[in-house]
Structure formats: C-alpha cells, structure tokens
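For this depiction, one protein chain was excluded, whereas all remaining protein chains were kept in their positions.
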Amino acid sequence: MTNHWVDIKNANVIIVMGGNAAEAHPCGFKWVTEAKAHNHATFIVVDPRFTRSASVADLYAPLRTGTDIAFLGGVVNYLLSNDKIQHEYVKAYSNAPFIVAEGYRFDDGLFSGYDEAARTYDKSTWAYETGPDGYAKVDETLQHPRCVLQLLKQHYSRYTPEVVSNICGTPRDTFLKVCEIIATTSAPDRTLTFMYALGWTQHSVGSQMIRTAAMVQLLLGNVGMAGGGVNALRGHSNIQGLTDLGLLSDLLPGYLTLPREKETDYQGYIAKRALKPLRPGQMSYWQNYAKFHVSLMKSWFGDAATKENNWCFDWLPKLDKVYDVLQVFELMHQGKLNGYFCQGFNPLAAIPNKAKLSGAMAKLKYLVVIDPLATETSCFWENHGEYNNVDPAKIPTEVIRLPSTCFAEENGSLTNSGRWLQWHYQGAPPPGDAKPDADIIAGIFLKLRELYRKEGGAFPDPILNLAWNYRIPHSPAPEELAMEYNGKALADLADPKEPTKVMVMKGQQLDGFAQLRDDGSTACGCWLYSGAWTEKGNMMARRDNSDPSGLGNTINWAFAWPANRRVLYNRASCDPSGKPWDPKRKLIGWDGAKWSGADVPDFKPDSAPGDGMGPFIMQPEGVGRLFALDKMAEGPFPEHYEPFETPIDTNPLHPKVISNPAARVFKGDIEAFGKSKDYPYAATTYRLTEHFHFWTKHTSLSSIMQPEQFVEISVELAREKGIKAGDRVKVWSSRGFIKAVAVVTKRIKPLKVNGKTVHHVGIPIHWGFKGIAKIGYLANILTPFVGDANTQTPEFKSFLVNIEKA
Amino acid sequence: MALQSLDITRRSATTTPSPSQRQTPEVAKLIDVSKCIGCKACQVACMEWNDTRDAIGTNHGVLDNPTDLTENSWTVMRYAEVETDRGLEWLIRKDGCMHCANPGCLKACPAPGAIVQYSNGIVDFHEENCIGCGYCITGCPFNIPRLSKKDSKVYKCTLCSDRVAVGLEPACAKTCPTGAIVFGTKADMLRHAEERVQDLKSRGFAKAGIYDPQGVGGTHVIYVLQHADRPEMYSDLPRNPSIGPLVELWKGAAKPVASLALAAIGVGAFVHYVTKGPNEVSEEIEKEFEDEK
Amino acid sequence: MRVTRRQFFKVCAGGLGSSSVVMLGFPPADALAEVREFKLIRSTETRNTCPYCSVSCGLIMHSLGDKAKNAASSIFHIEGDPDHPVNRGTLCPKGAALVDFIHSPNRLQYPEYRAPGSREWKRISWDEAFTRVARLMKDDRDKNFIARNDAGATVNRWLTTGFLAASASSNESGYITHKAIRSTGILAFDNQARV
Partner (left out) sequence: MKNDSRTLLRFTVPERINHWLVALTFFLLALSGLVYFQPLYYPLSQLFGGGTWARILHPFFGVVMIFLFGGMFFRFRKLSIITPTDKDWLRHVREIVNGDEQHLPEAGKLNGGQKVMFWSLVTCMVLLILSGIVVWRAYFSFLFPIVVVRFAAVVHAAAGVVMIALIMGHIYIAIWTKESIGAMLYGRVRRAWAKQHHPAWFREMTGGDK
C-alpha cells in the first residue's frame, strides 16, 4: 500500500476493484465503513460479482472478469475529455510534460518493437527524448504532440463509454456514474483511494490493471495524499515482508536485484542500478544502490566480502531467465528439476493446472515440505480417489516432511500491507517435535556445510563462508536476525557533516539506511528495514498508539518501512510551494527550514520547495510516470487485452491482438487453452471470508462456517442448465473437472458483451483432499497455466469452463 | 447465591421478588445491518468464547452455514437477496436472542431460576436449573432457544453475561470487523442508532429506522434497518413481535385461575362433607338387609 | 370400608404431614442466578499478530498456566488486541477461529519420511531428516552446479533444486531462509507473492 489501513478513513471516495476487501480483509475494511460513517465517503465496488463488499456499497458496477483496463481506460478518457484532472499536480508531479522519443508508436494493439517469435518487446523506443545535457526534455505547456499528456489523450480516446460498456458489459449509465464520482476527487481537497488485491494481480494483464489505477490517481492528484493512493491489500500476513526481503527468483533483499548472466562486471552491475537523475535537481535515491548492496554482502559473507573480491559479487548466482513458479513447474514437468523445497507453501493447490503440477512433482527425486499442517503438496503421492487420483507405487519421489511452528509458537515480526513491521511473541510451545522455520533452515544448512567441509564439492565457498555467528548456531534467535537485517557499524562511522565526530561506534546498531556505506564499514541485511532494531531497541515492538494528528498515522506504533514513513510520496500532498493541498489533512509541510508534520517526510528533509526537487524521489525524473518507459513488459501505456481464455473470441479494440502479447505462457499450454464454443462460461476463482486459502479447512471453527465446496451461478444460467440451488454440479475446463454444490444467486448477473450474453461461474478455492472440512476438489484443477508478463502471476481470475448438473 | 454482579429483575417460575435493589445500567447490542458484511466473525467469536462447536455440515445451496441456530450456534447470519427499487440489495441479518424487556421464554419457563433477567436487561439461561421441557422455545416470539440433543438443556445467546459482568463487551460486538455490532448502554445505543439512521437517510434510504419492538417491551438487541418499514425483508424478522395471546393465556391468566378452581373444588368438597355428612346407606335399607348381617 | 368424618380429617392431616416430610427431605434446589465465571480471570496474555491476511491484526492470546516451571502453556482463547490501531480489537471469522488452527488435528508433530513408491509415512528423527536432506541437496548440487555458462561467464548457479518460501513466516525466518538458500546458488526461489 502506498498508504496504510487506517488512512482509508480519510478518503472521500473509495473504490474496491480487483479485490473484495470486505471478505478477504474484513478488519481493514472497517476503515471503509468508518470513512462512510464519519467522513461521509462514497463507496463504489466494481466486480463481476455482487460481493460482500458490494453489500455495503453506495454504488455497484458489474464488469466482465478481466476487463478492468478497459473500464479504467474509460475513466482516464472521461477525466481527460471532461477536463477533470488536477492540473497543477499533473503538470508538476507527473511526467505529463515529458516528451517521448520519436520512434514510439502504438498501432492496432501492438507497441513499437514487438518480436513475435520471442513474444517480447524491444523497448528502446519507449523512452524520453533527451537533450544534449542527458536530461529528459519537457514541454511545460503540455502541447507538444509527443508529450506524455497528448499521447495519453490519444491512446485512451478509443475508450469511450460505449466501447467500455461493450467490452466490460457494464451498463453505460452505471459506468458514467462511477466516472462522475471519481471525477469529484480531482479537487485538491478531495481524495479517492483504490483498494485492490488478487482480483487485479491474477490476470495475464494484472500489473497493467494496477498501473491504470495508478495513472487515474496521478491525474486526480491523489497519490501521496491522506486518504489517497493505490493500495495493494495483499494476501498473506507477511507477503509484503517476503517481497521486501526479496525471496523471489530475481531479487535480493530491499528490492535489490540479482545480476543477469551478462552482468559479470560488478561496476557495471552497480552503475545500471544506481540511476542518475533524468532532470536537474532530482534526488534519484537509487543512486545509493552500492551502499545497500555492499552492506548486504557484508551481512551475508562477513569478512569474506572485501573490496578486492567485489564484495563476493561472483558468489551470487547469475540469472539466465526468471525462475518464477510457472517457469519452475514447467521445468519440473520437463524433468529438469530434481529437488524441491516447499516451506509453508502448498503449490499443488496454489499454482494453476493441478494435473500438470502433480505430474511434474512425480518427476522429482526429492521433495522437502516444511509446514505446520499436512498439506496436499506433502501428500501429492497419496491416492484420494477422484480428488487425487494417483498411484503411489508409480511415484518415485522421496518426500521428507518437517513440522514447523505456527505464529503462536515463535517470536518475530510480520510486515503488513501498510508496510508496518510488527513484533509478536511466543505464547506456547509447539506441538510434538515441531521446530521454528529458522531452526529447520539452520539444521539443514549446518548439515550441508558440514558435508562440504568434510567432503568438499562444487563451489563450496559461499556455503563455507556464509556468516553464521549466531549464539546458538542451530537455533538463530529472531532477535539476532532482526538486528542483522537492521544493520550495524563494522567500524566507527564518522558524521559526514563533521568528519571528526563519530556518529555510530563500531558494533552499534544503525539508526537507518541513511547511515549505510559502500566501503564495507556497515553491514545491513535489508536496507529497507534499517531502523527496525536500532540502539534504542526493537522499534517493531513499539506500542504507543497515540494519534495526535487524527489522521491515523500512529507513528510510534511498530515500525514502517521506509524510515518509519506511513504515507509514501507524502511530499506530493503539498503543492509545489510546500503548502498542503488540503490543510485539513496535512501530512507534512515546509515550515521554512525543513519538512515536518504528522508523518516522516518522504523527501530530502531540508530541500526547500524552490529547489525544484520532485516528490517521487525514487524516480530519476522525480515525478510519477503516466508513461511507464521501459518498466512494463507489454507497453508504456496499459492496453486492454482479453484473458487467454476469452468468452468473446476476439478483442473488440484490435481483433488481431487478442491477448497480452508478452504474457508468461508456454507452448504446450497455449495449445490446450479452451475455446468458447466448448467452454462457453467465464469463470473466476476467489476466496471466501470464512476461509483462508487452504489452511482453514484444517480448522474446526472455519470449517463449520463454510463446510463444503460450492460454485456460484446466476439464476439465469441455472434456469438455462436446469440446475437448482443445492444440486451437485460438475464444472470442467480443458484441464479437468470439479464437482461441487451449486449456489444459485441473484448476485451474479449475465452481462451483454460485444453482442453476446456472458455468464460467469464463480469458484471459491478453499477445498481440497486434506483437512477436516468436507473433502473437495482443488480448484486449480481448472485454472490455466499462464501468467502476467511482469510478475508472472497466474491468471486465476479469468478462464473458461462448462457446467452441468452432476 | 454467590456472585450477583448483575442484579436480578425477574427469575423464571419464582413467585417471590428476586434480589433487585441494585440497578445496573441497562445495556444493549446494536446491530447495524447497513454496515454488516456477513463475514460471520460474530458466529465464530461466539462459538469460540462459549467453547461450543457445531457439526461440520454441508452446503445447502446458500451461503448460510450453519443454516439455523442450534444449541452450539447461538447466532447465525441470515442472507437475503432482495430486489428493491435501488436494485439488488443483499440484506444480511445477524440472528440471535433479542433479550426482550418482556421475555416470552422467561414467562413460559416452569423451572425456577432457569431463566433470569438481570437489571441490565440481559436474559440469561442457567442450564443447571433447566429441566429441558422446551417451554421457552414455545414462548419465544423470535424462535431463538434450541434444545441440545446431548444434554436436553436449552441454549441461546447470553449476551456474554459473563463478559458484561466484568465490564467487557460481548464477544460478537468486540470482534465485528466493520462495527456493525456495537455495545453500550441502551441510551447510548439508541443515540448511535439515530445517527446511523440519519446517515442512511442521507444516502437515500428514506425508510431507514430502528428496530426496538415495543410488543415485547423493547429489546436489548436492536437493529438499524435500511427498510424499517419492511422488517420481513430481513429473513422474516417479525413485524410486531409479542408474547402471543396463546402464551399469555397459557402462562398468564390460566395459572391462577386454574389453581383457584382446583382449590375451590377442594374447599367445596370439604364444605359439602362438613355440611351434608357422608352419603351412607339409609337406615331403612340397612334394616331391610339386617337379617343378612 | 367406611370412612368416618374423623378418619377423613386424619387422612387430610396425614397427607399434609407426609408431603411436608417429603419437602424436608428433599428441599428444592436454590434458584441460582449468578453468571458464568469469567474464563480469563488469571490467564496468561501474550501479544501476537494474526498470521492470515496482511491487515496483520493485533491478537491477545490467552494461555493455560502462569508460565510457572511446572505449568505447560496451552493457548485456549484468542481475541483482538483493542490497542492495535488497525483492528482495534476486532477479528474476522478466520482470525477469531485461530485457536482451532493452533490445535488443528492436522498439525504436523514429527519429521516424517516417505520412501519412493511407498504408500505411507515413517516417523524419523530430526537428525535423520537433516542428514538425509543435506545429502540429497549435496549430491544434486555437486552433480548439477553450473559455475560457468556456455559463454564462459561465471554464473555460479544451481538450477536443479528449487525452493518455495512462505509468505506467512516471519521476517526473521524469511531473512535467514534467503541468506542460506542463496548461498547455495539456487535461482528457482519464490514465495506466494508471485501468485
């Protein structure tokens, strides 16, 4: 989230789209009802289903699953053509005035530079026009035909209300009503907040859906404002933390990135990431990349990381491609993986196309599952009849299952979607012999290290030299680990302003990432988390919930990254002269000498408004990007592409380019996609408020609340198919079938799309062949093996099925 | 009688006044249906706090589950998809004991002290005194109490009398994510409800209102309804609930009248005997058969 | 049988007397009206965070025993932390059910091993488990580690074993996992953030 949960109460308009906060995040959703009750906010839900969020909305707009870019593109068009943008903000804080390089084009569904064979773009034309000084060119009048604003207008002029209604199935009047309400927040003293989750990410164009919302927010001047922003609600309790800590194939902690195999030169690796400002006077904070990177390597490899060996740069594995889960299971399916570890992850249920996954896992030599619960993944080799029809005798995989603790049995911190790191405490011992994850990892690692020490083997250096100075080596304490990722001084650090003064003494905890050095005198496991455990102690355990500003920032509660900042980009909540756009919701302001206020400024604290530094300090140009340059895989402007399994067989905008031309998809899977003549119904999977993924079916209370697998269909479809509420139905896609109870509801309505009636089939995901709830089918039996072009997140939200009475 | 943190207004089947000198503030739970998202947190928190667990059931083609109140489910969400002039509305009502000021269950209960009403308004079942006759079920205008198959005692929401007694809110009110359930003194709750009604009216719900039915003397669980003129839209919430005439007759007038009638028969017989003497064989006939003696 | 007027009185008196005797012998139970005992009076409280969604609601866990040496803690009740700025004491249906997650009958308690082609789990010790896992890893890594790619560049990667981390584990677990796993050269490394 750019903002945080409590901040939602400051909004004037709230849109839940691509998510269902009332069901998936009920306790955070309270800040929506709070905004309605005490800020007289208007609440809008846009969703294929009339969800529990919609049940308390002022306005509900239906749309066909997977068409959010068309909808939001229509909003962009509405705002531009009705002049409902916040001009001063757009001009000063977005790249609207920037001039785009001449080669950039968009024709008939494709941007310039497409390579059809590789399904990728050469993005060199998606760039700014630069001057001889190396800076990007701008046109303050916003009239240049190649300035971003003009290109934006041109791109979205196609998204008229009629086109939107035709693609999305949203009634035109409803769509326009939504636009009108959104448009009211272009006033500087009104804000809109977008709340989304996996309803946006789980599409082949998921990242671009989110980007479209971000663009709407930039045009309205709502980014950086209290009650504004683009808010990813996120799924798991620490999904934010694990992302921040970089537990992804191509990342290192703190959004540092692993080198590609072409980047064998350390200096080149740093230079590419330490971005120089694209406009004069900009901060371009990534210029500090080397400080973060060197401190990380010191944290991991200790004394072995030296300037001479480029801080062990060679020890980091180099990427030839991104090994996301879809790629990994594709390789596993091809028999190219021998071993796999699943730590608190149930991929047999959580990745699409169960049949493919199950076949892939049976090709593994060994599988290690670390989990508090008996997951389907650990039991993938067990026969459970129709629910998991495999022959154990034919599965040669060695499976080792290791019991881990759950939240209640360990100390530690979790990072919520508002970026708060909160510490928790152990309340009871684990059951049986279960161990904390850290102990299990330590146990495995130390054994492996012992083997390498004794036997030698392939490139043992990083394993032998990994810094492991924990008091009890086989049981690293959470407190030690937290202190490690916060960072400490490895030598006395001098104050840069007064070099004779020692700012931090050797061995002391650092106060924050501003103290990091690139000369090896600091160690820090995750620069973004620096400040979480300082010399003052554990900042994540702070419990002062006072809120003097009334905006809900509670800055002495726990610790928020970065630097305990609660609202990102909060410099943008003030006009260029440093005065808040809305004095009633003042986050920070220029007090004549520095920036101060109810939040930690997301800015250089002493940079006066006149200096012209832009509020988006992580960007080399200092402003928000309406034009994404080369940062997105499928284009600098979001474009509507149909789901890979589309119920209308075409893309009304450009029939030749139907689906995302750069999406993550493998050849065998493309051929297996269902067509609407065999699978006429648009299906979407989702969570229910009673359950959490595949855990709570192991929980008695949750299983009582929603005991048995079901699917939701409209009254109309039920009538067509002769299905009554409570009947058992069979739902199948080109990948397999499930059987479940039919819930027939008025909350799903057929939509008129491109001259055709489109029915939705809603498929909650929570059941499987393990658990104490009624045994059911894993819903990913149905879902397609295709992912977003940027995040590779699978398209769980839009695919095709057929249905009949079982 | 040990703890009396909550003073007693009424006790079932008890003919003498209960200790009721102290007056604790009257409390109420307000359920704002317009804020309710039907998440069932209240159902879970209720079971968790009260250490009950219902059976893991089946799906009946609706989201409601458990589908009805049971001895283990003291509250359930009832989901109604209603088409109004505003389009589709999903009216989700938390059902459970209303804690009537004039409780039909207590009136019907024959077991002394099995049902008590505290001066704060909570109507509580004391299962150790319950004899399992189910008369409270017969007496309840909202169809709330449920008889346990396991122990043949009747169970229902206690408004967490144990929590309220130590100054805490009920488990459901505490857990409610959106603040659809709030708890406080009845006066505060009515004030809050009034604010909510105003907000709803400003959003076009002209008939928004408070459900605090006077037929049962008002309740200590009150609703804010978007359509207070049509409570039956909310999964058959009774429009004018009251202790019905049959129950009134059965447990009201009938008792003293019948007891008096029986007493009258006894007294009448006694008087008759005393005044008329025994009905013996007459002297004449006795003489007739004297020889047979 | 003849019942005289005197006998009638006697019967009445006797009836009264005997019913009184009955009452004396079996006095009716007192109509108790106390509320149920508040179950948290002396329970031990521990602050925690809900492990489900990323609202990260504050929890108060109540456990059996006062942490005395001879008392085994066991969590028997969980409710929302009223001081927490986000959830302010509330919990959703999943969070309110957490106590049953802790005590789920499907919690794993011991390391287990399933041999190739086997139909069953076998309980093993931690030492056996760690030894076996490390051996499998080392054999695979030694065999398939790529120090240099075809172009001769140093890549130091190990592609034949992958690791999925848990986005419900703590930052500390996540951090040490990343540190240990990357040191082996694994690239097929992901967590639920991807899905």
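The letters A, B and C name the chains in turn, as written, and every chain counts its residues from 1.
Quick note on the criterion: a residue touches a chain if its C-beta (ideal position, glycine included) is under 8 Å from a C-beta of that chain, and two chains touch if they have at least 3 such contacts.
The structure displayed is predicted, hence computed values, not measured ones.
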Of B:55, B:166, B:206 or B:261, the one touching the omitted chain in the full complex: B:261
Where the missing chain touches subunit B, by residue: 13-15, 110-112, 129-135, 137-138, 143, 147, 152, 244, 246-247, 249-250, 254-255, 258-259, 261-262, 265-266, 269, 272-273, 276, 278-282, 285-286, 288-289, 292
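Rule of thumb we're sticking to: only the chains that are shown with their structure count from here on.
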Comparison of B-C and A-C (more C-beta pairs in contact): A-C
Separation of mean Cα positions, subunit C and subunit A [Å, integer]: 28
Distance from the mean Cα position of subunit C to that of subunit B, given in whole angstrom: 35
Subunit A, residues touching no fewer than two other chains: 26-27, 30, 689-690, 700-702, 705, 772
Residues of subunit B touching at least two other chains: 39-41, 43-44, 48, 177, 179
In the complex, subunit B residues that touch subunit A: 34-41, 43-44, 47-48, 53-63, 65-66, 81, 83, 87-90, 92, 177-180, 196, 199, 202-203
Parts of subunit B lying in touch with subunit C, wherever the complex brings them together: 1-6, 8, 11, 13-14, 18, 39-41, 43-45, 48-49, 112-113, 116, 118, 124, 126, 128-129, 158, 161-166, 171, 174-177, 179, 273-274, 277-278, 280
Subunit C - residues contacting subunit A, complex: 44, 46-59, 61, 63, 72-75, 80, 83-88, 90-102, 104-119, 121, 124, 126, 129-138, 140-142, 144-145, 147, 149, 151, 153-195
